[in-house]
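The complex appears here without one of its protein chains, the remainder shown in place.
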Amino acid sequence: MRNSLFILLILLFLPSTVYADETTVLNALNSVWVVTAGALVFLMQAGFALVESGMSRAKNAVNVLMKNYMDACVCSLIFWAIGYGLMFGVNQTGWIGSSHFMPSNLTQWDWTFLFFQMMFAATAATIASGAMAERIHFNAYLIGACMIAGLIYPIFGSWAWGSAHGGEGWLKAMGFIDFAGSTLVHSIGGWAALAGILVLGPRLGKFAVNGEPRSIPGHNLSMVALGGFILWFGWFGFNAGSTLVASPDIGKIVLNTHLAACSGALGYLLSTRLFKRAILLTGTVNGSLGGLVAITAGCATMEPHFAILTGITAGFITFIGPRFIASFKLDDVVDAVSVHGFCGAWGTLAAGLFFSGDMFNTGRIGVQCLGILVAFIWGFGMAFVTYWIIDKTIGMRASSLHEQRGLDFTEHAEIGYPEFQNTTALNTESLHSKK
Amino acid sequence: MRNSLFILLILLFLPSTVYADETTVLNALNSVWVVTAGALVFLMQAGFALVESGMSRAKNAVNVLMKNYMDACVCSLIFWAIGYGLMFGVNQTGWIGSSHFMPSNLTQWDWTFLFFQMMFAATAATIASGAMAERIHFNAYLIGACMIAGLIYPIFGSWAWGSAHGGEGWLKAMGFIDFAGSTLVHSIGGWAALAGILVLGPRLGKFAVNGEPRSIPGHNLSMVALGGFILWFGWFGFNAGSTLVASPDIGKIVLNTHLAACSGALGYLLSTRLFKRAILLTGTVNGSLGGLVAITAGCATMEPHFAILTGITAGFITFIGPRFIASFKLDDVVDAVSVHGFCGAWGTLAAGLFFSGDMFNTGRIGVQCLGILVAFIWGFGMAFVTYWIIDKTIGMRASSLHEQRGLDFTEHAEIGYPEFQNTTALNTESLHSKK
Partner (left out) sequence: MRNSLFILLILLFLPSTVYADETTVLNALNSVWVVTAGALVFLMQAGFALVESGMSRAKNAVNVLMKNYMDACVCSLIFWAIGYGLMFGVNQTGWIGSSHFMPSNLTQWDWTFLFFQMMFAATAATIASGAMAERIHFNAYLIGACMIAGLIYPIFGSWAWGSAHGGEGWLKAMGFIDFAGSTLVHSIGGWAALAGILVLGPRLGKFAVNGEPRSIPGHNLSMVALGGFILWFGWFGFNAGSTLVASPDIGKIVLNTHLAACSGALGYLLSTRLFKRAILLTGTVNGSLGGLVAITAGCATMEPHFAILTGITAGFITFIGPRFIASFKLDDVVDAVSVHGFCGAWGTLAAGLFFSGDMFNTGRIGVQCLGILVAFIWGFGMAFVTYWIIDKTIGMRASSLHEQRGLDFTEHAEIGYPEFQNTTALNTESLHSKK
């Protein structure tokens, strides 16, 4: 009987990692969880496509959808070919991975891990697409996306998350906390978007009247709302799958994720009351996405009360951020810089500020700030160089004639809604300040 | 060897609840399942948004979407703040919970449980939104939704499902069966919808010609179909997640759920043949949703044959119910009262009638009828008082001018499809009786 109890105790308390490389029930359970979560993260591509296309004009709907569809494809392949090795390959210096390129003969678990990480790389790459919508060449965009998924994201990733195959990234070694990637995935994507719109310039007419930004309404807000819901749904996999093991911890993670999303929308709503502006659907969706981006870093290490605080603040940022960006005459079609860049930075800071059991530790906050800063320098700098070279070689920007005609017609020879008569969009902007 | 066999037997037959508070594989597995199911239930919000918006006119598309998006946000937060405590807090009298408000320091499992239950509260609240579409003020709607998710739903819930933290609800103690909430979630939502449309009155023009109801076609039936599919998909989590543990029982539950949905659509189709009416897409989707609502109570305790019977009957109810409601000059835009109220009541009765191994037990049927009746009195009564007070204070109904112009323009200063020219909808109603 003593033996029996001994085994039962082992079975009850044995940490799951002990079994990780064995063909056991725990391995199967971990696979089920991470595969399910990875599939949810994949679906976020549909969410991005809907939000970004819905916020663009009908004449560019196909182009925006195509960018999202194809970048998921090419970024996944490029991440398999080189990104995974750079990010998770053997990392002796802490600065770059150097094995596992075009991997084959991996363990069962590694295939699951690669699948999950591949979806993250595609997410980082796709964030920039919305900001640059309605004026960028399709081919130029795809090359930029490949650079993000193949080099910019995985190299930064090797610093903060590397490595699964030996060695440790230098930022990770310093204790940088970014559980599911507020900085790694979202800020990197957001700063790339910032570099992109800087190189591209604004859409025709965006600042035509006295240099003031003009609202250019998206063509389909039902798509925006659906995209917001789908992103939110996928985010449960994004955050809770980042445990990389099936664990009872995921309950708190998804709860924090959900509360922050709700609070983000609420923060936006409160901002509209405070500044007496209309409650826009586009703003509400972006508010919730800002909350989701912000909680991504600290969802596993924060109490629910602070998840709500993190989310509300993010909602406020998504209200203020776009006005700040527009003041520089920058044209971010979907406010990706605010939602992913700014809220990602805020969330990474919040993960340091509200760390359960050790709040407001200045050492931790310092490391978080360092990570945020490094991400900006690397992400913005590398993306700027990338887009600048693309612009000087094959060209980034569609011709004015093509932009006016719409990229669907000129780049794809296909129209999103060929049977519905387009009219000049009713401009409701004058009403925005009356609410 | 005897020891070994003893342990194997223990491991094979030990009920999963024994491990529930331990950091074990079973706890991880339960978390994975309930988190996955909760995420699916969340996605139902998108389904409701699509069905309700698609069945409304284009000029109110943004408003309907916004109601669904924001009620998910505020209802989740209000349920965390007070609903959870009222429903699942310590319940000594059997009539109300009184602890765990704004919970912190819960166990790992409780966070998962709170996440899952939060989604149910948001579902109950959102059901009413479709019925009251196209004429209710946005703020008035949100206050009503908060009342449902924060008070009306959780207090009834404490009677029938409470409590996880000590004490037992009085209806639960009597043996009331409502496995996943045909009555708790759907009928409560449906009766609130009934109260709402009674206070609000019908849309302009609905009964304009000789007092006869006029069909007002929804603007986008593709959205309705997609919403139906998404709700159906999410319902697998709604019903099978209500086991609250990972269990082989979920196979039968999802099968019953699926068969009832299929049969609901079939029941609607057979009704159209019987009464020589056209087979509408909106009716088909509502038929399947009626089947889903009806099987929700008995999905775990019914044989598949009876799930089919329950579903077909529900499909018939979704055909007859709207005609019954309209005969009182009530205007239910999406037929929420029939789909959620009537089918929920029917399903709760069916759970009593077709209880496996003990069918047609009059004692059980009596308790089921009591629960159905109590839900109606409480849900309808409380919601009516709530909406009446809102109406007399801040006002429920948008002005006629705003209703004619569309709430998107007047409440949000944003248009759903600004580039597509709206025309007067082609009225196809005269054809409905010709098929």
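List of remarks:
Per-chain residue numbering starts at 1, and chain names A and B are given in the order in which the chains are listed.
Simple rule for what comes next: a contact is a pair of C-beta atoms (placed from the backbone, for glycine too) under 8 Å apart; a residue touches a chain by one contact, two chains touch by 3 or more.
Predicted, not measured: the structure shown is a model, and the values here were computed from it.
Of A:55, A:114, A:133 or A:180, it is A:114 that touches the chain left out of the display. Of the listed positions A:36, A:368 or A:386, the one in contact with the omitted chain in the full complex is A:36. Against the chain not shown here, subunit A presents residues 3-4, 6-7, 10-11, 19, 22-25, 27-32, 34-36, 38-39, 42-43, 45-46, 49-50, 53, 61-62, 65-66, 68-70, 72-74, 76-77, 80, 102-104, 108-115, 118, 138, 220, 223, 409, 411-421. Listed here are the subunit B residues that touch the chain not shown: 1, 3-4, 7-8, 11-13, 16, 25-26, 29, 32-33, 36, 40, 57-58, 217-222, 225-226, 228-230, 232-233, 236-237, 240, 245-252, 254-255, 258-259, 261-263, 265-266, 269, 278-282, 284-285, 288, 303-305, 308, 417, 420-426, 428, 431-432, 434-435.
Criterion: only the chains that are shown with their structure count from here on.
Put simply, the C-alpha centre of subunit A and that of subunit B have 32 angstrom between them.
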